[in-house]
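Only one protein chain is missing from this complex, and each of the others stays in its spot.
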Amino acid sequence: MSSPEAPATEEAEAPVTDEVREEVLAELREDLGDAIVGTHIVPGQDLWVRVTKDAWQQAGFALRDGAGFKMFEFVSAIDWLPSPWGKSEDSPTDEVVETEPAEIVTGYAGGDTRFQVFARAHSQTRKMGVTLKVDVPEDDFSLPTWIPVFAGANWHERETREMFGIDFVGHPHLVNIYLPGEFEGHPLRKDFPLLARHVKPWPGIVDIEPMPGDESEEGEEG
Amino acid sequence: MAAITDRQRLAYANAQAADGRVNLEFETDEGMTLNMGPQHPATHGTLRIVVKLDGEQVLSCEPVMGYMHRGYEKLTEVRTYPQVTTLINRIDWLGSFANEVPFILAAERLMEIEAPPRAQWIRTALFELSRIANISLFVGDMALHIGAMTAAFYAFRDREFVLNQIEAATGGRFHPNFDRIGGLKDDLPKGWIADTKAAMERIRDFCDEMEILVEGNEIFEARTRGIGVIPAEVAMQFGLTGANLRASGVDWDLRRDEPVGLAWNEVDWNVITHPDGDSFARFWVRLQEIRESTRIVDQLLDGLPAGPYMAKVPRIIKVPEGEAWVATENPLGEMGYYVVSQGGLGPFRVKIRTASFNNVSVVPWVCRGVYVPDVITILASLYFILGDIDR
Partner (left out) sequence: MGLVESGKLPKPLTSLLNTSRKYSIWIFQWGLACCAIEMGAALGSPRYDVMRLGVIPLPASPRQADLVCFSGTVTDKMVPSIRRLYDQMPDPKYVISMGSCANCGGPYWDSYSVTKGVDQIVPVDVYVPGCPPRPEALLEGIVLLQERIGKEDMAERWRGEPIVVS
């Protein structure tokens, strides 16, 4: 944790290099070639690899068989759209106003679309994990399933489909896992409103807890 | 009593009809469908399992979740970092403290703050205490599902002593919310160390008692040995973690292999594995892990470093942009938080990877071909908590 974080550039140019993760990246590059469109390394911590949509399943196999990341962690997605409702952090008396959508800022390893699917696998021999990312364009809102790669992806993809609406091609049983059948919308999309919040503003906004060791507040809080 | 009123008769008839719809459906071609849950004594929590049967044998089995889905991942997006820890306490409600730690570590990693050693040691000790509180209940619960009620009473009895210690240190019997970004809310109270050691002694006695009472029991062995075998390969494919993975013979424990700043590697303990991969192995591994945890706690408290329990952190916590993944070995298995920050007061997106979700996803695979009573023991031995599955 002591090493400084790498600048969020496309290629890792950190002052401290991380040979282990560079090596994994080189192996993946050998297998996937041009399918890798973005990478990011935080030395000593983690490795991100972004692949093209066509190579999603292939990347899974390369990760599992080629690089030896045999342990499945999760599949999920992220909606990079800044929330149109804000974070409801303004003063409780403020009205919730719908603002113009701000520019989409994507995270490590870059991205071109609003939705990204990311998955993680772990290697017990290398003692490290890799996060794979893939862009999912909204005009072709689907992705090949990862079940042939990791059987455990089954439920995770059902969850992702339910929460974001992303279709997983080849999934045998893509039905709702959490929500009742009549539920409308995809809750984890940023433009899905939490209605309770619109009816009643968040009462805990002004509450910022004094920290222990803070001189001015010492002894007051129990 | 007098004659039943019409209203009562109607209610009774309605209830009968409802029961008939819920519990049993007969189908002609595919055997019988049996519905367990969502409120079923054998599925601690509100898990519902639809089992297709051929006689007593399970043809296929499909867990239906969502009865405890509370939308954590969405709610974290509209809360600040200190508020999120209050919320995530309640994911795995038996080992609450352990839920906070990986999230706080992820936030600390993004903020490039490191908690002082004393805080890390106390964190580790409380982490292990919550593991003991969690798994000691499992031991009783597992026996309960086999049909032995006494063990559950014993587990509740001895668990109280651990909960007392957690309460004495944190103020919360169940949901401590004690962890802060940069350290802990408070230091340990006076006399806590001696009391905790006495409680650990008691827990070790409890383990001995359980070994005699449950593990050596002939019926228990007959119900669990060779039932629900999960090979290591399958376990890895489904992403099983924790004792379920170690019971399949995989020597993997994040506490030893990736301690992420916590103090496990400062003390002497063993990773317990079992080669069998059956229900009995999972029970056995967990029981031994309680013992190891008591050893860890004892040693941590002996060597507790002096110093501050809180690093310097800004008064208003803003986490810089970035993404971080931190996972720890929680009582149920690997629990990880993938925190995406865009520089606000709260996280932009938090992916919560819980152990039980992956652990239970193996149920359809492992329950094919077993008998109905074995479904119960397999579920009990996989050990899940509904809040941890559904989030």
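By written order: A and B. Residues from 1 in each chain.
We take it that a contact is a pair of C-beta atoms (placed from the backbone, for glycine too) under 8 Å apart; a residue touches a chain by one contact, two chains touch by 3 or more.
Bear in mind the structure is a predicted one, so any value in this text is a computation, not a measurement.
Using the touch definition up top, pick the residue from B:59, B:75 or B:304 that touches the left-out chain.
B:75
For the chain left out of this view, which of B:63, B:102, B:364 or B:387 touches it?
The one listed residue touching the chain not shown is B:387.
May I ask which residue of B:175, B:223, B:286 or B:349 touches the chain that does not appear here?
B:175
Would you indicate which residue among B:36, B:53 or B:87 is in contact with the undisplayed chain?
B:87
Just one of B:157, B:312 or B:368 touches the chain that is missing; which is it?
Hidden-chain contact among the options goes to B:157.
In the complete complex, which positions of chain A touch the hidden chain?
Interface with the chain not displayed, on the chain A side: 178-180, 183, 187, 192, 194-197, 202.
Spell out, residue by residue, where the missing chain touches chain B.
1-2, 5, 7-8, 11-12, 14-15, 18-19, 22, 38-39, 44-46, 66-71, 74-75, 78, 86-87, 90, 93-94, 137, 152-153, 156-157, 160, 173-175, 386-387
Going forward, only the chains that are shown with their structure count from here on.
Which whole number of Å gives the spacing of the CA centres of chain A and chain B?
Here the centre of chain B sits 24 Å away from the centre of chain A.
Going by the contact rule at the top, pick out the chain A residues touching chain B in the complex.
It is residues 1-2, 4-5, 8, 42, 45-46, 48, 70-74, 76, 78-79, 82-83, 87-89, 105, 107-108, 118, 120, 124, 127, 129, 131, 150-152, 154-156, 163, 176-180, 187-188, 190, 192, 194, 197, 202, 204, 208-214 of chain A that touch chain B.
Name, in rising order, each residue of chain B that touches chain A in their complex.
Answer in residue numbers: 65-66, 69, 71, 73-75, 77-78, 80, 82-83, 108-109, 112, 114, 180, 182-186, 234, 236-240, 250, 252, 257-258, 261, 308-310, 312-313, 315-316, 321-325, 327, 334, 336, 338, 340, 342, 344-346, 349, 351, 353, 357-358, 361-362, 365, 390.
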